[in-house]
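This is the structure I want to talk about, given as structure tokens.
Here's a slice of the assembly, chains where they normally sit.
Going by the order they are written in, the chains are A, B and C; count residues from 1 in each one.
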Amino acid sequence: MLHTVNKSPFSSDALNECARFASTGSDILLIEDGVYAAKAGSAYEPALKDVVKKCAVYALEADLKARGVTALVPGVKTVAYAGFVELVEKSKVHTWL
Amino acid sequence: MKFAVQVLEGPYNNQASDTAYNFIKAALERGHQIVRVFFYHNGVLNVNNLAEPPRDDRNVYARWTELGRDKGIDIVACIAASKRRGIKDGHIIEGTRISGLGQLTDMAIEADRLITFG
Amino acid sequence: MSDEMDNGGGENRKKIAFVMRHAPHGSIYSYEGLETVLIVAAYEQDLSLIFAGDGVFALVAAQDTSAVGIKGFIKTYRVLDGYDVNKIYVDRESMEKRGLKPEDFIIPVEVKEAEEIAAIMEEQHATIPY
């Protein structure tokens, strides 16, 4: 299953909740303000590293650029909108608002 | 594959409409069918035809017109949510319509994938 | 898939889960979410309702909205059973973190662990977040 998160992990519990309900081995895609979770060197990095151990974590390229997030937490892969679509082809998707 | 898209936030106020549009464009390019776009909660504001967005920014309403009128995608705003928020037949953009939650049910059943943006 | 494999409504019933994660009244997600559940329920699909995060607050029985001047909808949950919607799951951690117990809720629920809810979500044809 693919899970998407569009909220900042600093102001919302969406990503924490998502990670709790995502099965091991599932995909998590960070979009919109959700990509801040992927920023290297933030206080959220240790938490995201744990998520990366459990799930494949992706971040949407366009949203990273829009927010000036360049250095990413190790293990996070980037995708374009076409890659987003490919992830949805691969499995059902749930959105954590 | 058959994709169904639900949008829960209004244009400009949130990025959901922009992300949904970019996702749909990419899905069409990869050969997928969009069985319907369903607007719920503040998402119904996306079909308001009285808006005049700033000219130096994207026009979210024109994007939905493009997908609905020009590309023939079925774009539906929930009637109950529309009534609460003042979205009304006669004041909606071309290529969109107002209908019931049955349209959401149908697309959730019919589509291979239901994806929500909010 | 043959017709013999169908059961329940005698049609191709699909599994659809609503994941309710918003508190009531502060935003409309909880209320309009319930409106959707009632409509989808009439289609006789195989529905599940998952309450997690602040969504668990929606089920608290002792709600009285008269003083805020908003229509309450807590009693509406009671009609779900009449629509054969009885897979009502509550995430244990969300519930306990918020100091709630099953007896606080307006309808009977099944309390589940996160891994069980994850498994339920994986089985669905579609999941809808409100």
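Simple rule for what comes next: contacts are C-beta pairs under 8 Å (C-beta built on N, C-alpha and C of every residue); 3 or more make two chains touch, one makes a residue touch a chain.
Fair warning: this is a prediction, and the values are worked out from it, not measured in the lab.
*Asks:* Expressed as a composition formula with the shown labels, how is the entire complex in this file built up?
*Replies:* Whole-complex stoichiometry in this structure file: A x2, B x2, C x2.
Definition applied: only the chains that are shown with their structure count from here on.
*Asks:* Could you grab the centroid distance between chain B and chain C? Build each centroid from C-alpha atoms only and quote it in angstrom.
*Replies:* Here chain B and chain C have centroids separated by 25 Å.
*Asks:* Would you mind listing the residues of chain A that make contact with two or more other chains?
*Replies:* 92, 95, 97 - these are the residues of chain A that touch more than one other chain.
*Asks:* Using the touch rule from the top of the page, what residues of chain B touch 2 or more other chains?
*Replies:* Residue numbers touching two or more other chains: 8, 113-114, 116, 118.
*Asks:* In the complex, go through chain A and note every residue touching chain B.
*Replies:* Interface residues on chain A, with respect to chain B: 4, 6, 31-33, 62, 80-82, 84-86, 88-89, 92-93, 95, 97.
*Asks:* Using the touch rule from the top, collect the residues of chain C that touch chain A in their complex.
*Replies:* 19, 21-22, 29, 52-53, 91, 93, 114-115, 117-119, 121-122, 124-127, 129-130
*Asks:* For the complex, give me every residue of chain C touching chain B.
*Replies:* It is residues 14, 16, 28-29, 32, 35-36, 39-40, 43, 45, 125-129 of chain C that touch chain B.
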